[in-house]
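Note that this complex is displayed minus one protein chain, with the remaining chains in position.
Chain naming follows the written order as A, B, C and D, and within any one chain the residues start at number 1.
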Amino acid sequence: DTTSSSSSGNGLEKTTLKVGTIPVPDSAPLQVAINQGFFKAEGLEVQPEVVAGGAVATQKLLGGSLDLSLGAYVGTFLAQDKGAGKFKYVADSYGAAPGAFVIMVKKDSPIKTVADLKGKTIAVNVLNSVSQLTAEVQMKVAGVTATPDQFVEKNFPDMPAALENGQVDAIAGVEPFITVISKAGGRIIVDEMTGPTENLPIAGWFTTDATASKYPKAIAAFQRALGKAQAIVAKDRKIVEETLPKYTKIDAATAAVISLGSYPTSLSESRLQRVADLMKEYGYIKNDLDVKSMILPPPAS
Amino acid sequence: MLEITDLVHSYGSHRVLDGVNIRAAEGELVCVVGPSGCGKSTLLRSVAGLIRPTGGRVLIGGQPVDRIPDNLAVVFQDYSRSLYPWMTAANNVALPLRRRGLDRRRRREAAIAALDQVGLADAAAKYPWEMSGGMQQRVSIARALAYRPSLLLMDEPFGSVDAQTREDLEDLVLRVCAHHGMTTLLITHDIDESVYVGDRVIVLTRSPARVAADLPVDLGESRDQIATRQHDAFVRLRAEVGRLVRGGSPTSTVLEKK
Amino acid sequence: MLEITDLVHSYGSHRVLDGVNIRAAEGELVCVVGPSGCGKSTLLRSVAGLIRPTGGRVLIGGQPVDRIPDNLAVVFQDYSRSLYPWMTAANNVALPLRRRGLDRRRRREAAIAALDQVGLADAAAKYPWEMSGGMQQRVSIARALAYRPSLLLMDEPFGSVDAQTREDLEDLVLRVCAHHGMTTLLITHDIDESVYVGDRVIVLTRSPARVAADLPVDLGESRDQIATRQHDAFVRLRAEVGRLVRGGSPTSTVLEKK
Amino acid sequence: MNVIRAVGRLWLVPVTLVVWEIATRAAEQPFFPPPSATLARMGEMWLSGPAAHLLLTEQAMDDFGPSLARLFAGWTLAAVLGVAAGIAIGCSTRLSGYLDPLIHLGRAVPPPLLVPFFLALLKLSTPAQLTTIVFGIIWPILLNTVDGTRTVDRQHLETARIFGFSTVERLTRVIIPAAMPKIFAGLRLALSLALILLIIAEILAGSGGLGYRLLTAQRSYLYTDMWGCLVVLGLLGYLLNSAFLLLERRVLAWHTNARQTT
């Protein structure tokens, strides 16, 4: 039972946290924190649970089956803007880095530059996600305008075949699928995270306003433990390589060569504001988003 | 006990019963004969409350039949469809006895005894589809008799059994009905049989059916397959019923229309 | 035409037919009588190729029956289940006639004519569930006769019809079979009937069935419901069959075992 | 009279709507918009077009046209294949011996997992969508047909054999009519399943149609749009089913009459 409170010394309102993760490199810090016993040290038991994506995570947070979850900023901001709920980020997890998010086409594709993508079908793993947003940004930089109906949703594993069979003209991919498509002769057209989107924050750990105010101490403990892991991961890529095969099916050999994003150590309002601004600029959200109200800064340690 | 007054029934526009009047006193065994398709089964279904006749009245014990009467048992013409294929013969017979408040063991004993009476002691554990046509028909008779209804309706109950078994069953029905005072309506095609078992024989006309004749049978209480059938009155009545079924008009014998 | 030799059949360990020998010449009408449950229907199903008997041989026209013989028609004991409820009476009768290469109109005419012969001219457009038991049985007879098979098997075909209709049907079968030279095996419980329609009467013992007697009927070709039944030979034979069915042993009459 | 009958049949619908309206207004959950809002949004999305197009908007044409075409094509294909295969399997123990395990293997694999496979195999998305629909809905048709074919009254079959019916006559005159009630149960199940599979196929292998509209609504957190799609699905389901029952009443008239209790 997740609501059982404990009588342990540090006075946490709740000692068991159900945390949604996605089996992608983004959630490495959580795994590291678990493996290193950082949560235990805080008197917390973290039960990771796989969620299919950010939309499910918001539903599960609202429905109460999760306490916290990994969530991409774009999706959560969108949900908040549409009034689906009120959310709070408690820690950053993953940010853009060169080579981690790219647009690819197949070997013999006539598409050579970003401008060639005009009117072509582009597969993204989730519609209205950071992939789509950054693709739109790169196209605008290249002087062409993207239309919403040129994006289709495809799961990452289906992208290589969809590209090869001509169901889509280009894909917005991540590792390890970038490696797969490259091996098949696929070409990278553009790194999505350059120019206006360089170092863009991708995903962080978030919860609902209600949960945040109900269990402040437990959340603080979570933030402290995760902060320690985040610090380790940020410095040492090796530890991510070792952790990845344990919670995903990316094998060690692949983990050693794939391009990873960055693991920022702090939850910076100004960085997140960039995401919100881009979303507003590209019509994802109508109103100015008060990013500050969506951040629960970690306790001073 | 049973009063059928001006009974009329039509299937759609097709009139089948055209004002039928029949009366049966408590404990009486009334045989109904008539041409195929004249409406005998329809009559029986009306009495059983299974169809709502278009017109007329059926009273049982003074009560109008607006639902299925209590204490009724029916042996259907299409006996094979009225046995449950997922039950053995014994269970088929025992099932209605639940209504009699008997416990499991007593029901089973009663069922076995009834099967024995119809010559199926060995077949208690058989399923209907493991039995011959005549055996199925006898199970269905055993079920009705074991139930000890106060009103027993039988639609050609002996159609599928051999001559010997038929005689045995006729005597069985006579005995059981007399012993328990059951009022019985028996539909048959066998004119000899109608005269042999009936206290009265009702002859129906061809469709739409009316009562052509209502003949009392004066053969006394106790009947015997050999002696009774040689009886003068028997031979005379049987000839008369035969003539009437063939569409003749009633002779001397009183035509009770009341 | 039909030769049944040492036919044995068991359902599981339950032996039903215990070496039955029957022969029928081309155009002969053989009646089979026997106690209920003795194995008559089983015999008929073996001849029709519907079950594979445990032992013995059935030859039709010299050919062993290993599948359903050509040019066969059967009237089943459970007639109501052998009519197709999704077809009218006329269509039920007409359907097998496709095999006769008749066109649609001719099939329909033949079906109507056959229904007329069994007294159902009015019921051609009725569905089986709109008909009385006896009417369904007659449709099933009409279907078999209209088909003009060379071998006709009937399992108690007249069980559900009234005396008058029964006599008409008996004469109809006699006439049609004689006219078209059909070989016929007719199972019946009515001893009078077996003697009246049969060229020969086969009496089976109680289960496991063997042939108790094989009696030729010497009543000449043309028969008449009233005259024939008053015939001395008829009365004698009928008494003899009755005795045999009741389990007596054969008397003077030659017991043909060939 | 007809009006009274319709009221008798449909009274539960307004009752449910009102209860739902009250409950959603009280709950104020953005995920559960009140039906009035949903209906208003539906009108705006699909029914605010020119009168010449029966008020349908262009979006309605885009959303419903291709979807309905796929739906009917998929269902018809599944019906033909399922009934044909079901009869073949029901008639032949040998065939059913070979195919049974494969059928049950196939029917327990989630169609969403197979969509990539169909896409890889068929390269184009429309055939892949149709295959997904057929693959997803054929099972109830197939199993019910097999069941119906196997359980034709024994005496019906024996009669057919006695009179030497040809295989075609056996099938068309005896087996299919006898199995028809069960086949219809399967077809009816498949009809609404087809709607479900249509959505799955359009989500996973398409870029248009009602499923795609539902997906984009979900991805944009436009809950009234999403509920609008669900309502359309439900309405379609109800309409298709009513049409189907009409057909069934004609085809199975003998059955209904033969089975009615007198």
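Operating definition for what follows: contacts are C-beta pairs under 8 Å (C-beta built on N, C-alpha and C of every residue); 3 or more make two chains touch, one makes a residue touch a chain.
The rule we apply is simple: contacts and distances are computed from a predicted model.
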Undisplayed chain, where the name is taken from the UniProt record, one of "ATPase", "NADH-quinone oxidoreductase subunit H", "ABC transporter permease" or "Hydrogenase expression/formation protein HypE": "ABC transporter permease"
Omitted chain - touching chains that are shown: A, B, D
Hidden partner chain, touching residue among D:64, D:184 or D:254: D:184
Touch with the omitted chain, as defined above, among B:73, B:111, B:124 or B:145: B:73
Contact footprint on subunit D, counting only the chain that is left out: 8-13, 16, 29, 31, 93-94, 97-102, 104-114, 116-117, 120-121, 139-140, 143-144, 147, 150-154, 157, 181-182, 184-185, 188-189, 192-193, 195-196, 199-200, 203, 214, 218, 226, 229-230, 233-238, 241-242, 255-256, 259-262
Subunit B residues touching the omitted chain (full complex): 48, 50, 68, 70-74, 76, 78, 81-82, 84-86, 95-96, 99, 127, 129-130, 147, 153
Residues belonging to subunit A that touch the chain removed from view: 2, 20, 22-24, 47-52, 55-56, 59-60, 62-65, 155-157, 160-161, 164, 176-177, 180, 183-184, 247-251, 254
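To be clear about the criterion, only the chains that are shown with their structure count from here on.
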Closest chain to global C-alpha mean, per-chain Cα centroids: D
Centre-of-Cα separation between subunit D and subunit B, whole angstrom: 51
Chain centre separation (subunit A, subunit C; CA means) in Å: 84
For subunit B, residues contacting two or more additional chains: none
Partner subunit C, residues of subunit B touching it in the complex: 11, 33-37, 40-41, 77-78, 80-81, 123, 130-135, 138, 155-156, 159-166, 189-191, 242, 245-246
Complex contact set, residues of subunit D against subunit C: 153, 155-156, 158-159, 161-166, 169, 173-174, 177-178, 180, 254-255, 257-258
Subunit D partner contacts - residues on subunit A that touch it in the complex: 55, 59, 62, 78-79, 81-85, 121, 126-129, 148-149, 152-153, 155, 157-158, 161-162, 165-167
